[in-house]
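One chain of protein is taken out of this complex; the other chains stay put.
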Amino acid sequence: MSTGTNHTETKSTDEFIKGLWNENPVFVQVLGMCPVLAVSNTAENALAMGLATAFVLLMSNTLVSLLRNFIPKEVRIASFILIIATFVTITDYAIQAISVDLHKSLGAFISLIVVNCLILSRAEAFASKNTLGKSMMDALGMGLGFLFALFCLGAVREILGNGTFFGLALFPDTFQEWIVMILPAGGFFTLALWLLIFNLIKQRKEATA
Amino acid sequence: MSVQTLNISTSPHLTKGLSTETIMFHVVLAMLPMVFFAIYSFGFNAALVIFTAVASCVLTEHVLCKISKKPTTIGDWSATITGILLGLTLPPIFPVWMTFLGGVIAIAMGKFLFGGLGYNAFNPALVGRAILQAAFPVAITTWYGAFQLDRFTTINSSVLAFPFTEPIVDGTTGATPLSAFKFDGITTDATELAFGVVSGSAGETSAILIILGGLYLIRRGFMNWRIPVAILVTVFVFSGLLFWIDPVKYPSPLFMLFSGGLMLGAVFMATDMVASPITSLGVVLYGVLIGALVVVIRIWGGLPEGVMYAILLGNAISPHIDRLIRYRVYGTSKVQGHE
Amino acid sequence: MSKEAVKPTSNSFIMLRAMVGIGILCGFLIVVAYEGTLPRVQRLKAEALEAAIFKVIPGITQTKTFMWDGESFVPAKEGDDPRVYAGFDDSGELIGVAIEASGQGYADIIRILYGYDPQKQQIIGFYVLESKETPGLGDKIEKDESFLDNFIAMDVSLTDAGAIANPIVPVKSGAKQNDWEVDGITGATISSRAIGNILAESTALWMPRIFNHTSAFNVEM
Amino acid sequence: MSVIIAILVLGGLTLLLAVMLVIANKKLYVYEDPRIDVVEGMLPHANCGACGYPGCRPFAEALVGGKILPGKCTVSSSEGVESIAEYLGVALGAEEKQVARLACAGGTNVARNKAKYKGMETCQAASLVSGGGKGCFWGCLGFGDCEAVCDFDAIHMDEHGLPVVDEDKCTACGDCVEVCPKDLFSIQPINNRLWVACKNLEAGDEILEDCQVACTACGRCAMDAPGNLITMENNLPVIHYGVDELTRDPIQRCPTGAIVWLDQKLGAIKGRESKPVIRKSEREIGFS
Amino acid sequence: MNQESLGQIFINACLVNNFVLAYFLGICPFLGVSGKLGTATKMGGAVMFVMLISSMCAYGIHALLVAVDAEFLQLISYIVVIASTVQLVEMFIKKMSPTLFKALGIFLPLITTNCAILGLALFQTNKGYDFIQSIVYALGAGAGFTLALVLIAGFREQLEYAEVPKVIRGTILTLVIAGILSLTFMGFSGLGTQ
Partner (left out) sequence: MRSGSKEERNSTDAVLTLHRHTFKHGVHPPENKDDTNGLPIRRFPFSPLIILPVVQHLGAPSKLLVKEGQEVTRGQLLAEADGYMSVPLHAPVTGKIRKIANVPTISGKMVPGIYLEASPSSTQELVEGDGIDPDTATPEEILAGVQNAGIVGLGGAAFPTHAKLKIPEGKRCDDLIINGIECEPYLTTDHRVMLEQSDDIYMGIRYLLKSTGAKRAIIGIEANKQDAADFLSARLPDDLPVSIEVVPVKYPQGAEKMLITALLGKEVPSGGLPIDVHAVVVNVATTAEIGRLLPHGRGIQERVITITGPGVNKKGNYLIPIGTPLRYVLDQVDINGRISEVYMGGPMMGVAVSNLDISIVKGTSGIVVFTDQEVSRPDRIYPCIKCGACVDACPLSLNPSKLGILAKFEAFDEMAKAYHLMDCFECGSCAYVCPSHIPLVQYFRLSKSMVRKRKAS
């Protein structure tokens, strides 16, 4: 597996890949669950939320990595939170400037990116210890991994729950929507389903390995 | 004396001779009159719904056992019970494909995930119904009148809706007594309710047969009588109190007792021993809680009926009841309630 | 394995400096973003509101915001409350007034905007600004044609005493007989009732005010 | 204007927070040796307890505290142990590898059951029901509790229902010793290859009825063994490892094959004298 | 100003719009700390406590920001103030009562980065609650969080001893139970309207 072991110097691309798959923040680490569940009722929302999160993650990882030698250990958490909150605020305004409707449907969850455990944990566990380049790759990987997961959920929930994909009707008019998928319960169930799929894949891999 | 092999095993060497399978089978027997009455009053539609529910539950159970490489457990009748109860809680013109899905959900999510027979945290049939209700709220609140003349000649197009398509009901739909009360303030006569000449879920319409089935199981010792009694008494007393305060605003306690899914729920669903508390006192508390929730949801909530939600909440509380309410162990001074 | 040595307890000053420095930097970044996006955000919001007003008062070309100062309507400035939006046609003639109202729905607060025609004493348009009702069920209040038809010409005429003659009442689907009744939606009874109740409450407050002060809206554009 | 407000507000807030943290930092700092984390990271995290500590972290604490040497960890590979020793600058402290040994050879082909046990299929449970029904009270019941308990996959039941220890995988954690209700396992240095594979305390040939490879306490092995290598105690031979050099000779004296030589490759070797038991099938249960 | 009665606010925040089961807030601790009932109750207590504090803080900060016309700093100020207050409280408890700290303290840092806390602050501002309403809102939300946590923990403790298929054990099972509970809580809908 590609997580850098032994003597080979880890490559930045490894950092990228690991976030996408091996250490996927949602399916493997189970982090940042609130937005994953709340804003994945349509593929579009999921995508937007994923992008917003990835952006904040990238920016904050970058800044944290840049400032890592200036921040004493004792105040690091507080400093990270400050930095993250800043980028979240910026993102919030940016989305408002793009589309009021989008902002309405993402709701309070843009603000809640601040407390997304994923971002703080990457800042703390990775960016504060690694060089700028690696930290950015890590952020990109994790961000895209997060986006990917969100999208997986959003797609399933929208297709079953609404009969559409990115707002486009997929089925004839007579399609019966499964409204439960759009409800909170559907979020829990869909995440459980994806986790199950991931676990099964993992299990199979281990069995063959 | 010819001895070859002695068998050895632990005491006790006697058993009462009752088995889980027997209990479950008798529950099925006790429900049969209801099933027949449902078919009698709602015709082929109900027959198809109930049959589909049972078939899908049993099939799901069998397939899951195969997948997990365990011997099949369909012989213990518990999947059949789940299927019958699921079928009985659905509207008689519920589409077959949705019913089938409900059966799969009930067994897979309500039972198998938790470890199968004996471990289900919630009542599997109600898990199936709850998810169906959330997924297809319109279809599951589309009621059909009982004793339609053509009930043994035609099958409603809604029942045969093509999988994944919206059902289209032909004929007029009827409001259930509860929603008639909630939204239009009309109450229905309690005797009509008791004998089941109203519209509603397939199995909830005849209180008398439900009670008879329950009495049979109680007599055979297969059912804990405290649960239905606690629920029904609580509903009666609570709603009676409200009725006494303001008979215009609140429905009569008899109406509360005999309408909706209360009877079926109290007698056959809240009594599922797996998801209910184990001690007598705990069971009474559980019943009182369910009864109170039913009244609260029906009277103050946004939904006309709350039996399903009340029972599921009761299931959620029952591990805590079991933790807090235990028998006082012989020779100890205090009731065990702590960790 | 990171080989980094554990830092000894840092100098307090370094900590203060780092935190305050970051704080100021952050403040600065936020202000820049805020100031940078503000005009566009405001414009988008105004446009969205305007679009909604145009929808609920058909046939207007311009709008103007008014505030109720307790006695009459005066042109509103930024941030004034409570307010209504008057809609005019090309000729500057008052066509109707749009009013915002809100109340508890099935899931959460529903915010609506409705248009009132003081001439005909009718509600002439209806739009949901914000709702979290169940998609597929409760959100029929935004989309269901027959439900929206309720609000094309809904009677809110006043009695001589200045109260609503026939308060708005929600009724069960298909039971509508009078212009002041809101015909419910099957499967979304709660949400549709909520709309009826919100309207009933809001109209009782605003109709007399607007009807009796129509002239206050006729100001120079 | 808003720039100034923002800077004032945030500057003020962060100042407040920073001051607080500074105070906290001054008052509540607890020192923990960072090497503990590092060493713990190098350990295998099996938490097996073979080192004598309740888990890997306490062992790491003890290592850093100099209370014990890294070689006590029986699970780590030798490189792993070396790297810890190197990191801490201490000696390896490695010991002779130890493994679990089974003192019973009574598989179903040679030992018979007197009664048929019905109930929970574990040795622990069966042993509580009239001893489990095996003819030889001391013998292995064969339900494989030891196989199940071994976290290292070092025990497998053979075709005759007798556990076989994989010497490479065994870490001497002692779980099997603890779980066996008949106390058949013990932890032994790997080079103790002369082995008494019987625990029955009866003397005489009657026991052969129940198990064909039982020790009948005939004492020949002890008589002919060099020096004091073997003595008879409680009707069983006891091998005094380390007293004299181990030889394979005693196995040649044993008429039943209860005393064996555990060859690294070939497994247990019985003496020529012992009656070969060629039966593969299970012996019938019961008696007349 | 919001007109909801205090009882309505409480029921809405606790049951109808339960933070965990309907709003998806605080899912991480919900998944992480719901394995044992003892821990779950303590966590619930700690969250309720922190919610109270942050609700009050948010009320104060909001007033301050409105006064200096810097509402765009709302988010960052909330989070900074909440984080610091929680830390202050943590230190205070540690000093005053080591036993309470043992019961509560270890959860406090966890809670700082919990959506439910910040969500509460933001929602209460959005809804325009006054001081008393805010406090009741915080109490309701905290009670709802605790309720959800305790109900799940009851199941998880019980299901530790169940033949749950191996792939499903842990998070997946918790999510399924949470989903069913979330459906169950839908039964309360409409309760807060009267």
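A, B, C, D and E label the chains in the order they appear, each numbered from 1.
Assume contacts are C-beta pairs under 8 Å (C-beta built on N, C-alpha and C of every residue); 3 or more make two chains touch, one makes a residue touch a chain.
This structure is a prediction, so every number in the text was calculated from the model and none was measured.
Which chains here would be touched by the one that got left out?
Missing chain, whole complex, touching shown chains: B, D, E.
Which residue, B:100, B:119 or B:181, contacts the hidden chain when the whole complex is considered?
The missing chain is touched by B:119.
Can you list, in ascending order, the chain D residues touching the missing chain?
114-115, 117-120, 122, 124-125, 127-134, 137, 178, 201-202, 287
Over the whole complex, note the residues of chain B touching the chain we left out.
Interface with the chain not displayed, on the chain B side: 1-16, 18-23, 76, 115-119, 224, 273-274, 276, 278-280, 283, 322, 326-333, 336, 339.
Determine and list the chain E residues touching the chain excluded from the picture.
Given the touch definition above, chain E has residues 160-163 touching the missing chain.
Keep this in mind: only the chains that are shown with their structure count from here on.
Give me the set of chains touching chain A intersected with the set touching chain B.
C, D, E
Based on mean C-alpha positions, I'd like to know which chain lies farthest from chain A.
Farthest from chain A by mean C-alpha position: D.
Would you mind checking which chain's mean C-alpha position lies nearest the centre of all protein C-alpha atoms?
Of all chains shown, the one whose C-alpha centroid lies nearest the global centroid is E.
If I average the CA coordinates per chain, which chain comes out farthest from chain B?
D
Quick one: name the chains whose C-beta contact count is the highest of any pair.
If you count contacting C-beta pairs, the leading pair is A-E.
Taking the mean of the CA coordinates per chain, how far is chain D from chain E in Å?
Whole-Å distance between the two chain centres: 48.
Hey, how far is the Cα centre of chain B from the one of chain C, in Å?
About 44 Å separates the centre of chain B from that of chain C.
Can you compute the centre-to-centre distance for chain A and chain E, using the mean CA position of each chain? Integer Å is fine.
22
Give the residues of chain C that touch two or more other chains, as numbers and ranges in rising order.
9, 15, 18-19, 22-23, 26-27, 30-31, 34, 106, 134, 136-137, 190
Going through chain D residue by residue, note those that touch at least 2 other chains and give them in order.
Where chain D meets two or more other chains at a single residue, that happens at 2, 6, 9-10, 13-14, 17-18, 21-22, 25.
Would you identify the shape of the chain contact graph, picking one of line, ring, star, complete or other?
Chain contacts: complete, every pair touches.
What does chain D use to touch chain B in their complex?
Against chain B, chain D makes touches at 114-119, 128-130, 133, 285-288.
Hey, which residues of chain D end up touching chain A in the complex?
Those residues of chain D that touch chain A are 14, 17-18, 21-22, 25.
Would you pull the chain B residues touching chain A in the complex into a rising list?
98, 109, 131, 134-137, 139, 161-162, 164-167
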